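One protein chain omitted, others in place.
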Amino acid sequence: MAPRALAATLDTLPPPVLPLVEADAAGPAQLRDLYRMLSNVRQLDAAAVAWQRQGLIPGYAPMLGQEAAQVGAGAAVDTTRDFVFPTYREMGVAYTVGVNMVDYMSTHKAIWHGGLYDAVATHFAPFQAVVGGSVLHAVGWAHGQTLNAASAAETALGVGLAFLGDGASSQGDVHEAMNFAAILRAPVVFFVQNNGWAISVPTEQQVAGGSVAARAAGYGIPAVRVDGNDVLAVLSATQRAVAHARAGLGPVVVEAMTYRRGPHSTSDDPGRYRTLDDEKIDGGEDPLSRFRSMLLAGNVADAASFAEVDAQAQQQADEIRDGVVALSSRPGSEMFDFVFQESTPTLGAQARQWREESEHV
Amino acid sequence: MAPRALAATLDTLPPPVLPLVEADAAGPAQLRDLYRMLSNVRQLDAAAVAWQRQGLIPGYAPMLGQEAAQVGAGAAVDTTRDFVFPTYREMGVAYTVGVNMVDYMSTHKAIWHGGLYDAVATHFAPFQAVVGGSVLHAVGWAHGQTLNAASAAETALGVGLAFLGDGASSQGDVHEAMNFAAILRAPVVFFVQNNGWAISVPTEQQVAGGSVAARAAGYGIPAVRVDGNDVLAVLSATQRAVAHARAGLGPVVVEAMTYRRGPHSTSDDPGRYRTLDDEKIDGGEDPLSRFRSMLLAGNVADAASFAEVDAQAQQQADEIRDGVVALSSRPGSEMFDFVFQESTPTLGAQARQWREESEHV
Amino acid sequence: MSNALQNDTLESDRELASTPLVQLSMQQAINRALGEILEADDRALIFGEDVGLLGGVFRVTDGLQQRFGANRVFDTPLAESGILGTAIGLAMAGFHPIPEIQFDGFAYPAVNQIITQLARMNYRSRGTLPMPVTLRVPSFGGIRAPEHHGESLESLFAHVPGLKVVSPSNPQQAYHLLKHAASMPDPVIFMEPKARYWNKADVNLTDNRTGGAVDSASVEGSVIARPGKHATLIAWGAMVSRCLQVAELAAEDGIELEVLDLRWLKPIDEAGLAASVSRTRRAIVVHEGPHTAGLGAEVAALVSQSCFDSLRAPVERVTGFDVPYPSGDLEDEYIPNIDRILFGVQRVLEYRRG
Partner (left out) sequence: MSNALQNDTLESDRELASTPLVQLSMQQAINRALGEILEADDRALIFGEDVGLLGGVFRVTDGLQQRFGANRVFDTPLAESGILGTAIGLAMAGFHPIPEIQFDGFAYPAVNQIITQLARMNYRSRGTLPMPVTLRVPSFGGIRAPEHHGESLESLFAHVPGLKVVSPSNPQQAYHLLKHAASMPDPVIFMEPKARYWNKADVNLTDNRTGGAVDSASVEGSVIARPGKHATLIAWGAMVSRCLQVAELAAEDGIELEVLDLRWLKPIDEAGLAASVSRTRRAIVVHEGPHTAGLGAEVAALVSQSCFDSLRAPVERVTGFDVPYPSGDLEDEYIPNIDRILFGVQRVLEYRRG
């Protein structure tokens, strides 16, 4: 079999009405910046796996192999007006859009489920553990932008980016989301990382028909299926999708064909369901080396500059580690504080009892 | 606008591997039989609406205008081995496959939710009030036929026929069902009656992309979109779909384009959301008159024979009415009897208390 | 949070010259409240199945799309999880969604979004993404409807941390509780007793106790719908009026039953419950939903705890049975009827320690 990333592409997204503001052909600075992000994300991901082995965090869901998909998608987001709805594996997107990574990692340290980062300020919704759980939120949020624009007589819309996996595409909610989005003409981009696996189940046993992008046509939604290990291809496809949605033309499905090179999570054992040979063939060339080769070929960067960036990334990962080590538990009282905006007498009494019995005050 | 039934057709169902046992071109006897069923169903439907007005039954969901779709589909079912999963509007299918109509009507008399008919004997599942609720059951049942056939080394499979409406297609369960069916290669026919409305919501505001059949491609499922007011077209499409599934080639979507000529139910008031003019244009020619014209043109029947059939249908409806009038309430003890196969002490105690307090025994 | 005397049915109210009383059915009262909410709050949105042109299958949203436009009041595709998920996203975008689920039994497809998302977003986001969503659910049985059109989901909802749950028993309450719920920054499940939609009663559009603004006692906690001293009947939704009938009948035999309308099913007015039952020393809780793990269990547990010393008999629970809600023909066998409630009353009154 060929690497997954080379799967037949599909592109039904019409050309932009207005030329894209972001140039399709990225300049050298942007290319180097993309590499910097890829490298940082790679190092941080490897670091987080190590932290788990060291007992610093109880678990982690690695995104090894999905760096190009996540950095490419994240780089197309305008965080002043768009909003990202991640799953539990979008560390690379979080990094790229500027989420504080110590606060992000707090969820993996089991400190706070949604993460300690400020979702509103960063336009990056809380960490989501329900597969497919937040896809509809993106639709609702995006429809809100349409309503806002209507009353403000604006034309450029904020875009909701719903992240989902190949496995998530099986959930009824994802279907409802695509149908609602198309009916409401909501400015949403459904960004599917088809990484070949949902834990132990390969895409072939998951996605009947073989492609989430191919389903878009059934809703009258344009779609792009793209090599998810080519950061520039992902960036450009996402930019086009965002521009389409921003212009009020409705939702778009982007399916980035990539590969989950690591285990599903730090408690998974892929050896039970796939061989190392499979991994090698299906995974194809590492997205970072591919991008490095490209930059080298284009004389945009050289080995020394890569080494420098990689070293900086390593250092940044170390700093984040320090931050994660320093993260302390949240006080138990916060269990009660954040249930409601306006607490209730019952909850107040429970909080008091908890204080007396557990804090002995 | 043109009548809905004339909507562009779609046909991705490959030609049968083996020639269909049922001849595509129906002979005169079968044509007359189809007319007899159409007429009976039409009369019974009108009668049931009248019964509601007379206070004999509290409510009813008319299928006026959907006779060709339902009789055509029902006539393709082999009740010795197939199984029908209806909604709440499949009176015509029930009639066609031979369900006892007094027992069927019992649900509309509010006597028993699922109806009093024997679902197992008739291969017609209990009346289903949850929109989209039984579509997955058809998939599971059909997969069971695959498993049975595997252990018996059979090749012709029993087929599950899942009935659903255009509105139901929005439900997540329907997506999950299509995906499961395609992955399992289950012998299911998803028979969609696209009747233009889900209560007050027109298909345009319901089915993004405009066609449920068009969604099938996204799952790799073949589909046929057919004029649902042409009983022969529906019969043939359903026969082909059933044959495909029976041969172990997996699921098929059939979308019968038809029109709900009456209210959603006897408590609905369509005047609030559509005009009589709309109804006339969208509904097109009445499926019964269309078939009558065809039979007349083919010299298969004449006015006198129609009159005779119609009179018999009227008489049958009257007989069913007598049966419905005679239907008495089920004893309250049945509330407790059918909860479980094996009752529990708690439930037994509740049944005793009910008897003491309500039956005073 | 302790209970106030319910005022809408008392004769004395009518005498207050300044109070603007109108006769409304509950369906009209809710419709009116919705109109005022949309009027006052331009972030409020109404959506669901058939809520637009049709005005909802119960006509509760009648005329609102015509009045406020299809951006404010709109039909969705037929998918309850989609409705709730969209509501959550709209709330994240700063709107105040007031979605409708067409019938109680069709809230089940939305349970995942309600429990794992709606109820937790404020918590998950550490208070930065509040969920001011008022979910209207025509609820409970009594209208001889098809299957799944007569469910009681209060015990399911009340168990979910992060939700508030309320059910009005008459037009006055429906009007004020809905306006109050819609003003709250937290998700509220608003359970409308559909069997009471068409019963008319006087509604005081302002609030008669304070001669103007609505005071908290009129929208918070429970209310005593009828004072009494021999036992307390505890109910909500459509069972309140049935309990009032029972109290009327019992009064003919000299038995004075207090009827406590719980109203808020989460949080439960524990102080109000305790106050009433510690006076009457006997309690019967009445609800339509199945018995086991019904909300009556919570009420009975609370009362048994707070009134342990004063209770003279075990708390009785007169409820639906542990059977699927039956077809219309057997409905009257299932929903607590006057006889069954009276048997329950008799048991608590005649109880003697063994």
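Per-chain numbering from 1; labels A, B and C assigned in written order.
To be clear about the criterion, contacts are C-beta pairs under 8 Å (C-beta built on N, C-alpha and C of every residue); 3 or more make two chains touch, one makes a residue touch a chain.
Remember, predicted model here, so these are calculated numbers, not experimental data.
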Touching partners, among the displayed chains, of the absent chain: A, B, C
Touching residue (missing chain; options C:32, C:96, C:148 or C:194): C:148
Of C:53, C:111, C:271 or C:349, the one touching the omitted chain in the full complex: C:111
Residue of B:74, B:160, B:251 or B:332 in touch with the missing chain, whole complex considered: B:160
Residue in contact with the excluded chain [from A:113, A:185 or A:290]: A:113
Among A:140, A:172, A:196 or A:222, the residue in touch with the chain that has been omitted: A:172
Footprint left on subunit B by the chain that the document does not show: 83, 112-114, 116, 118-120, 125-127, 130, 133-145, 147-148, 150-151, 160, 172-173, 176-177, 179-180, 183, 334, 337-342, 344-347
Where the unshown chain meets subunit C, residue by residue: 81, 105, 108-109, 111-112, 115-116, 119-120, 123-124, 147-148, 155-156, 158-162, 266-268, 289-290, 292-298, 300-301, 304-305, 308-309, 313-315, 317, 321-324, 351, 353-354
Positions on subunit A contacted by the hidden chain, ascending: 58-59, 88, 107, 109-114, 127, 129-131, 167-168, 170-173, 198-201, 205-208, 267-268, 272-273, 329-330, 332, 334-336, 339, 346-347, 350-351, 354, 357-358
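The rule we apply is simple: only the chains that are shown with their structure count from here on.
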Distance between chain centroids, defined by C-alpha means - subunit B, subunit C (Å): 37
Averaged-CA centre spacing for the pair subunit C and subunit A, given as whole angstrom: 41
Shared-contact residues (touching 2 or more other chains) in subunit A: 172-173, 176, 179, 183
Subunit C residues counted as touching two or more neighbouring chains: 77, 79, 81-82
